[in-house]
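Beneath this line is the structure, given in structure tokens, with notes to follow.
For this view, one protein chain was removed and the others were kept in their places.
By written order: A, B and C. Residues from 1 in each chain.
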Amino acid sequence: MFSYIGRRASHSILSVIGLLTLVFFLTRLTGDPSALYLPLDATVEARAAFAKLNGLDQPVFWQFAEYLKDLLQLDFGQSLRQNRSAMEVALQAFPETLKLAIVAITLSTALAILVGALAAARPGSLFDRIASVASLAGASAPDFWVAIVGILVFAVGVELLPTSGTGSWAHWIMPIFVLTLRPFGLLVQVVRGTMLSALASPYIKAARAKGVRRTKIIFGHALRNSLLPVVTVAGDLATSLVNGAVVVESIFGWPGIGKLMIDAIIQRDFAVVQSTILVTATAIFILNIAIDLLYAFLDPRIRY
Amino acid sequence: MTSITPKTNPTAAPGTGRILFAYLKRDRLALAAAIFLTLFVLAASFGPWLVGDAASRLGLRQRNLAPFSLEHAWVYFLGADTLGRPILARLIVGAQNTLGIAAAAVFSSMLVGGALGLVAGYSERWYSHLIQRFADVVMSFPSLLLALIVLYTLGPSITNLVIVLAITRMPIYLRTARAEVLELRERMFVSAARSMGASPARIVLRHIAPLVLPTLVTISAIDFATVILSESALSFLGLGIQPPDFTWGAMVANGRGYLSTAWWIAFWPGLAIMLTTLSLNILSNWARTVADPQQRWRLQTLRKAAR
Amino acid sequence: QGAQEIRVVLPEQPANLEPCGTIITNVGQILSQNVVEPLTVIDPKTGQPQPKLATEWTQVDPTTWRIKLREGVKFQDGSEFNAQAVVFSINRMTGGTITCSNIAKFGDAKLTVTAVDDLTVEIKSDKPQPILPTLLSVVMVVSPKTAADKAVNDPVGTGPFKLSTFSPQTVVLDAFDGYWGKKPEITRATYVWRPESSIRAAMVETGEADLTPSIAIQDASNPETDFAYLNSETTAIRIDTAQPPLDDLRVRKALNLAIDWEGLAQLFGDDVKRASQMVVPGINGHDDALEAWPYDPEEAKKLLSEAAADGVAVDTEIKLIGRNGIYPNGAEAMEAMMTMWQAVGLNVKLTMLDVADWLRYLQKPFPAERGANLLQMMHDNNKGDAAFTIPIFYRSSGNYSTLADPALDREIDAALAATGEDRAKSFKALFDKARKEVVADIPMFHMIGYTRVGPRLDWKPDITTNSEIPLANIRLND
């Protein structure tokens, strides 16, 4: 087990290094930041001066060597735009995203398991149909649509919630709601599907013969046996949330890493792109290791 | 062994198509979904030919025309968009690009992701690890950055758009397939197949894949909506579909600024996306039932004995 | 939120608060005139420079200006405002050790600043600078304690407000007690940002905020709170005159004539003004008498068939290059124009690009294999003088220019060197020529901005609102 974790960790570190290398070279194929950073009417000399000042005039391999050298001293570069250390910028934004992601994924997984399991317990019933249609409608609605309409209704219309921003618990409600919809819809379907197969298994009959309560049969026996795909899909959704929920972050003014990363990419603020990817990739690799360990915990037949 | 006694009564089995149709008729919701999707596909095939001109005709003086007015031609029944073009006609014409791109992206990500996931789950060799770390890397790679890179290196085209969309959606199929395989490969019938000499390919494709597929199809049905919506975000960068061509996703994005003043611009294409996703899901649930011998009775006409 | 505190919602987060970047909208709207002050300010009505930290200026000779500074001014960190501080600020700007956006306004001019006495400086330039006082409106004076070799996020200036917080969510400015001028009514201003126009409008509506600039036209639905103002932006399409068939004057004219301008104006609201030239009224050099191109598809078709008869390949594919998010409804406008051009028989194809990609076409050096192309652009001249417009577009050395006409270049150089009445007249003549003889662009509209101002505030936006929102000018309705 521990040797497995060690092996996974070393593979993952290698992969992150590979990822960073890839990002470094590929981002530099996407255009010249000086054109974006300077005003449109800046002169050619001004742009050349800018490139020189920021080392962009060097050959890419040289820049990469410099980058590696700095990395060894835990210097992740300066943000061109923000006049700050790029890693500082990323680390400041990441917790905000993480908070949202954790709440959203926990909530949606818990709710989806509940709803999906109950739907699977009575396939074709009214509850099943309503749950399916409602969750799918939520999952396929554009997130900005839900967010803006939500604000127009709940903040402007009935004035129950603040429009946006951070601060009180009330500020959490709408962002979380928007973030929960898609994971919820997808997970309800996955739970329902895998549960249907699990409920037809002989061990469910055995549990019934033992007189196990129905809720326990559903949630203890059938669900537990169908958790593998559920955990995987939830993990994948968590990953996309960890990568940042751009729409929610920008609409609600949530200072997360998603918007930061998008802005940095659009503005070719390379140091920030690299730092944010390093932060989120680390989180994602750790998450995936945790999920793989969870497999072994959930199903004793799986051994690494 | 014992001599073969050929029997000559191959009871003419009703064609699989007929059986499937009978199953479809038993599930009203699935039937409705199938009809609905057929309509969409028909719209996608014949729409441009029917209302193609109307869909691109400017009407700057009837910008954001409200829906349900009968004063204008029928194509304006659902209102007009920000350039006064009839939304209904645009929905019909946009179906082709939308469904085409989404289907291509979802299908290829499911195929590639699923296949890699099956390999990664079944094999314990080095490439299994390689595939998994590859998935991790793809997951950590921002899709927007990928899109930009593709745009700058390969240039804008619909194929490249599909490639980007497919790559970004792929890890979920890969990881889900792998997770299921991890459990399935420990099952006895896999051992049995192995003991009969089935090659790994056969075991994976014939024995494991059919049990993994339903989950992948469920995910893909919802991914359809995701892909349609994210497609418009990537088109915004200049990758892929460009005006005057458009998709439902682009129509939704177009109405973003008008949610409080002209709700219909984003609403109708959003509804179309939602209905497509819903239909695909209902059909995928139906297919899951058909494919599972233990559930299939739900779609059969159970003839009870007289009592 | 106290009685004298206000909250402003901006469309975008300022990436930094470097005072040398105040020409960037979201930096300028926070810092300019609030935290840091320039030497001069431009009068929005006349386009002429007015005193701020400089009180008087005289041109000693064509390349030298002498400037008198205001007395009794202190920086927010307590340092004294004097000639040394001005020298420091200008050197910091031009020194090349930090990346300074504002310097772009000076073009390739080289400046040397010397302190004559405690409250007088002398500015020398390598070339004649007839509009130096106008240029000084982008020179933000910062405390000499500011780091000279790196961009900062904690600007210290002489303005009525000092920066107290800059976090990823807010910027907070507090009134500065030692301000030299009139004490503002507002004691604290909090800035937040939301990109979605409808959300910003909603925030003012619900009272979560008091002011938001640049809301979309469709959100400006309440005449009580929503004010339109002519901003300094002019939209246009640049015609690449170097590429056939666009090198033919008839084709370029036809491009202008084929657009249903009235219809197109629907996209930008009732208050938008049809443009005949690249600068807005009020800018020195704007020609009020110049007529914009009319809508005349028949004439356009005729011109095209004439050109075709002369062997011009009018059916060559012409790329219309748009930029996503350039201005509200920008993509729709491109789609509409493409359709109209197609209607007169031009083979125009639209490509919408992201900024970085679009920039390659905008700025020199242009991509080699660019083919016939039309480029969507927006020009913002809020600095009062056509000198910030004409050379870039029409001089062969101009950064955006596709022209190469030595005669025209000479005319432009002469106009730039002129002063007073002469200057305005030469600029007008140039705009006239550009519209009628050169036709290197398709001016579209002078754009309108909308600002929503909450009922607590007594304030109206004007042409400068895109670059600054001076809090000191805001009154409170009790």
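Note that in this section a contact is a pair of C-beta atoms (placed from the backbone, for glycine too) under 8 Å apart; a residue touches a chain by one contact, two chains touch by 3 or more.
The rule we apply is simple: contacts and distances are computed from a predicted model.
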Undisplayed chain, where the name is taken from the UniProt record, one of "Dipeptide transport ATP-binding protein DppD", "Pimeloyl-CoA dehydrogenase large subunit", "4Fe-4S dicluster domain-containing protein" or "Nitric oxide reductase": "Dipeptide transport ATP-binding protein DppD"
Which displayed chains the unshown chain touches: A, B
Sole residue of A:Leu72, A:Leu126, A:Val158 or A:Ala209 that reaches the chain not shown, by the stated touch rule: A:Ala209
Touch residues of chain A, complete complex, unshown partner: 1-2, 200-203, 205-214, 216, 221, 224-225, 293, 296-301, 303
Missing-chain contacts mapped onto chain B: 1-2, 4-7, 10, 186-189, 191-199, 202, 207, 210-211, 291-294, 297, 300-305, 307
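By definition in this document, only the chains that are shown with their structure count from here on.
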Per-chain CA centroid nearest to the all-protein CA mean: A
Whole-Å gap between the CA centroids of chain B and chain C: 46
Computed distance of Cα centres, chain C from chain A, in Å: 38
Centroid distance [mean C-alpha coordinates] between chain B and chain A, Å: 22
For chain C, residues that touch 2 or more chains besides their own: 198, 202, 354, 357
Multi-partner residues of chain A (at least 2 other chains): 30-31, 144, 148, 152, 266
For the chain C and chain B complex, residues of the former touching the latter: 197-198, 201-202, 216, 218-219, 221, 260, 263-264, 266-267, 324, 328-329, 331-332, 334-336, 338-340, 350-354, 357
In the complex, chain C residues that touch chain A: 13, 15-16, 18, 23-24, 96-99, 101, 103-105, 107-108, 150-153, 167-169, 192-196, 198-199, 202-203, 205-206, 208, 354-357, 359-360, 362-364, 388, 392, 399
Chain A - residues contacting chain B, complex: 11-12, 14-16, 18-19, 22-23, 26-27, 29-31, 123-124, 129, 132-133, 136-137, 139-145, 148-149, 152, 182, 185-186, 189-190, 192-194, 196-197, 200, 228-229, 231-233, 235-236, 239, 243, 261-262, 265-266, 273, 277, 280-281, 284-285, 288, 295, 299, 301-302
